[in-house]
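Heads up, one of the protein chains got dropped from this complex, but the rest are sitting where they should.
== subunit A ==
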Amino acid sequence: MGDFILFDKTAQLGKGYIIAFANRSQMLYFILFLPKFLEMPYSLLGILAIGILSQINLFILSKCLSSKYTQQGYQGFADLLGRRTLRIIAFAGIAFIFIKMSLIILGYAEIVHQFIFPAMQLPWMILFIILLSTYIASQGMEKTLRFGIIAFLCTFWIILLYIPYFFPPGAELHDLYPLIPTDWSHNPWKGILMVWSSLSGPEYLLLLLPWLNSKQKMLRYLSIANAISILQYLLLFLGCLFFFGSTYLGKIGFPVVNMIRYLQSPVFERVEIIMISLLMFHYVFFISVLLLCLYGAIRISAGTQDKETTRKGFYAVCLLVLAGVFFIQSFYWREGKELNGWANVQLWSGAFTYLLIPSLLLAATKIKGRGSSL
């Protein structure tokens, strides 16, 4: 067996990767049931508003990404924050990464369970997903990020399947009213928070910066990705409103998946089974990246980042993740309820990381810059 190198770098990845990564990271699990929590047509404006806030956040993130500290990878972060602080942050990061990863795995496994194999036990699906992700991640960060393009190409067109829902026979423009809220009996804040949390993900680019070409116009590509994501959110929400209507939308589980079930095709029925299967590309890619980030975070917090990566160490981390996900599935995961306790944890943690990490890091960069110039 040859050397087991996970974090080497032979080439820098270009704009396509940045756009694909940022966009796909904003189209993960929450989007599949987001319309249920948005429910009312005026939430369209909420999506737009959060999209603008996300754009401002991405502006801050792009500033961080172009900072001389972040571009140096681990060494830069150590210079910026200090080794001790960095180890503490990395240790805390393990929890955030694990929460995100476990939600994606459990969420996807539940969808497969609910829509494709009701008789199959959830742990089998979890095992298969982690095995596949481990294989992809074991090829190293560079190849895993490259796989992102394959995942993007295999899934981005799924949005086109929703086009027929804009022209259902019974739909009318009235279904989109009221665009401005007239009564506040429906509490939209959870939905709005979910949009924000769902848009989180691009902040992980901070961890991938050594593999990206830092000379590029980050803000431009992040803005393109964000705009595409917001457009997709709007399209999916509009489609759901037309198809289910706002009254029924709040009662249906996974409306974005359920809607596809009714797609008419001369060759296949129940197209959602095929769509869910293909979504695996997307989820497995992200789990692989998160596995590598988790392994890296564990190495930093253990202070072994300068040692070579080992097969044993990496597989041990993957086994721990597997055990952890099994544990959460047994004790904290409630099937049949999209926003269960664990999903709620990710809802807040995702919103927290997306809001605070870029801002805090930029602040730290400015303070450090000011300190060094004095």
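Just so we're on the same page, a contact is a pair of C-beta atoms (placed from the backbone, for glycine too) under 8 Å apart; a residue touches a chain by one contact, two chains touch by 3 or more; residues count from 1.
Just so it is clear, contacts and distances are computed from a predicted model.
Trainee: UniProt name of the unshown chain, from "Phosphoribosylformylglycinamidine synthase subunit PurS", "Spore germination protein", "Rhodanese domain-containing protein" or "Xanthine dehydrogenase, molybdenum binding subunit apoprotein"?
Mentor: Record says "Spore germination protein".
Trainee: Which listed residue, A:53, A:149 or A:219, touches the chain dropped from view?
Mentor: A:149
Trainee: Looking at the whole complex, which of A:273, A:345 or A:364 touches the chain that is not displayed?
Mentor: A:273
Trainee: For subunit A, which residues touch the unseen chain?
Mentor: With respect to the unshown chain, the touching residues of subunit A are 11, 13-14, 16-17, 112, 116-117, 125, 128, 132, 135-136, 139, 143, 146-147, 149-150, 153, 265-271, 273-274, 276-278, 280-281, 284.
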